[in-house]
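Excluded from the complex is one protein chain; the other protein chains are retained at their positions.
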Amino acid sequence: MSDTIVPSVAGTALDPGTVAAAPRRTPWWRPYLPVVVFAAVLTVLPFIGLSNRHIHLAVVCLIWTIAAYGLFVPYAFAGQMTVAIVTAWGVGAYATGIAIKYWDWTFVPCVLLSIGLGFLAGMIMALPILRTKGHYFVIITFVIAEAVTVAANNWDVTSGAGGGGMSVSQSISLFGIDFGERRNMYYLCLALAAIVALGVTWLRGSRFGKHLASVRENEELARSIGIRTTWLKIVVLGVGGGITGLAGTLYAYYLSHIAVNEFGVNRAITLILIVVVGGRMSVLGPFVGAAIAYYLPELIDLDPNRVLIAYGLALGVIVILLPTGVIGGIEGAFDRIRRRRRTPTTEVAS
Amino acid sequence: MMLEVRQLAKNFGAVRAVVSVDFDVERGERMALIGPNGSGKTTVFNAVTGALRPSGGTVRFMDHDITKDSMERTARRGLVRTFQHDAVFPGLTVEENLELPLLRRVERPDIDLPSTVDGLIDLANLGGTEGRLAKNLSYGNRRRLGIAIAVALNPVMLLLDEPAAGLNERETHDLQLMLQRLSGLGVTLMVIEHDMPFITALCERVVVLNTGEVIATGTPTQVRKDPAVIEAYLGGSVADDL
Partner (left out) sequence: MQEFLQQLVNGVVSGSLYSLIAIGVTLVYGLTNLINFAHGQVVTIGAFTAWSATTSGVPFALAVVIAAIVGGLVSVAMERGGFRFTRANPINGFILSLGLIFVLEGVMVERYADTLHRIPDPTSGVFRAGDVQISYQRLIVVGVALALTGVLMSSLKYTRMGRATRAYAEDPDTAALMGVNTERVIMAVFVVGGALAGVAGSLLLSLFGVTVTLGAAFVVKAFVVSLIGGLGSVEGALIAGIAVGLAETLGSAYISSSWTDFFGYVLVIMVLLVRPSGIFKGSEGAHV
């Protein structure tokens, strides 16, 4: 092995000079701020005199938000799109329904059961990743969602007598508070949604979150630095399933009645809409997306079929024109304004 | 012996891309693997790094049999490859690009490459680009960032896939300096390349492939004069390549 003299670059065109000042490090709590502020605002909402109907819509909106986080985590963090996430929602809802109906379980055990089963379901449905290549997996998730729907329709426990679904006639009672009361339910769902959002924020900055980002950004490169991307994908889909499972419990309790066709492909498309329209860059995306998808049509009072058409158009427009979603679009607009005020920096000579 | 390749073979259906390839790379060496298009050097590269499963033969790295190892496993052993295209994490900043592989850095007994983002940026001469998104970097910068990502793992040996491809003269020079610095720090280098002047300036030994077999080895100067090599390149751009 020859001795190589490393040539000095001092004084040459390559001399980097003084290295640019290290970028401002943001304080640890900065990423959590948007969620905290947003949750605080939502907390005071009922006090400005909203009608019962609005509170009802808000509760459902929050449940959809939590479900959407179940897709947000795999998709926004790791680039994994799945239609089968809606199946995990159904698993959570029905697990709760069955636990209440047959074993008399209370709220907290149901939540834990749903999260656990949702996580398992998410991972199991992700196993095809081991054998599929390219975009085959996305197709498989669609097929899985359909297949489970067929199976659930054939099982009388889930399809109910004569296909009527299952009713859940309990209300949540926790720390002596009756959450059957709508306003209380609103706060419970808000609290849970905020916890999920904070958890997701933490996840993003964690070691796991950084690994997920590498899978999204350049999977082959990630593998070349030793990351087992296949297992990462399966685990993150499990995490998504667990979150959606939680939404399933709340759904079952609040709506008191669940049916198989509520957890099929159409619902999945709406969930995808929420995540895509809300925006996949900001952690508040699901909140915004759920509000737009669920709250807006109620306010405008559209014919349900027209709502579907509007959903489809919104999805198409956002995907093509505003791929980072509504929040991304807003942030982008602010960025452009800010940039116009600064002097442009030139690319460092290489 | 850092890397030992014996009777490596790879078939794609009826096509024998690699027939039988033998070569060694010694610790600390700077070696180049060259050959005309279709000679099988990319396939050899992929088979060694675990991107492809060999049809036959063995690959030993630091006395471990890595023939059947996946790309992930091979990288964790300290044999890391770089990419010619798509070499970085495009939507992340330069800093973030380096933070992640640093999380996976492995302490090794006889090699100690920079272990901080700043150190890597310094090594790759990317000062000032920390906050920039990787996809917005110039071509040459992106190439060196890709290498820095691999270096962040503290690898014992680097396999570089056409690192000089598409670079202009100055960028090629910067690249060469970076690789020489790495070599000086003890990293073993194996480079797949077409750029003969680049190889001549950087590498001590060259292995030449043609139609899936080794046809010559030697110093860059020796190999340039080898009649078998000249003939292999005949029909291609002889003057440019050699």
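Per-chain numbering from 1; labels A and B assigned in written order.
As a convention for this text, a residue touches a chain if its C-beta (ideal position, glycine included) is under 8 Å from a C-beta of that chain, and two chains touch if they have at least 3 such contacts.
The structure presented is a predicted model; accordingly, all values stated were derived computationally and were not measured.
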Ask   = Which displayed chains make contact with the chain that has been left out?
value = A
Key: Given A:V35, A:I234 or A:L273, the one touching the chain that is not displayed   = A:L273
Key: Option from A:V150, A:I300 or A:A333 whose C-beta touches the chain left out   = A:V150
Request  = Touching the absent chain in the whole complex: find that residue among A:I124, A:V138, A:L203 or A:M281.
outcome  = A:V138
Query = What subunit A residues would touch the chain not displayed?
reply = 79, 81, 128, 131-136, 138-140, 142-143, 146-147, 150-151, 153-154, 265, 269, 272-273, 276, 305-306, 308-309, 311-316, 319-320, 323
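The working rule: only the chains that are shown with their structure count from here on.
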Ask   = Could you state the distance in Å from the CA-based centre of subunit A to that of subunit B?
value = 40
Message = Taking the touch rule as given, give the residues of subunit B at its contact with subunit A in the complex, in rising order.
response = 26-29, 49, 70-73, 75-76, 80-83, 86-92, 95-96, 99-101, 103-104, 118, 121-122, 125-131, 137-138, 140-141, 144, 146, 149-150, 152-153, 170-171, 174, 177, 180-181, 183-184, 204
Ask   = Can you name the residues of subunit A that touch subunit B in the complex?
value = 1-2, 4-7, 9, 13-14, 16-17, 19-20, 22-23, 207, 210-211, 213-214, 216-218, 220-221, 223-229, 347-348, 350
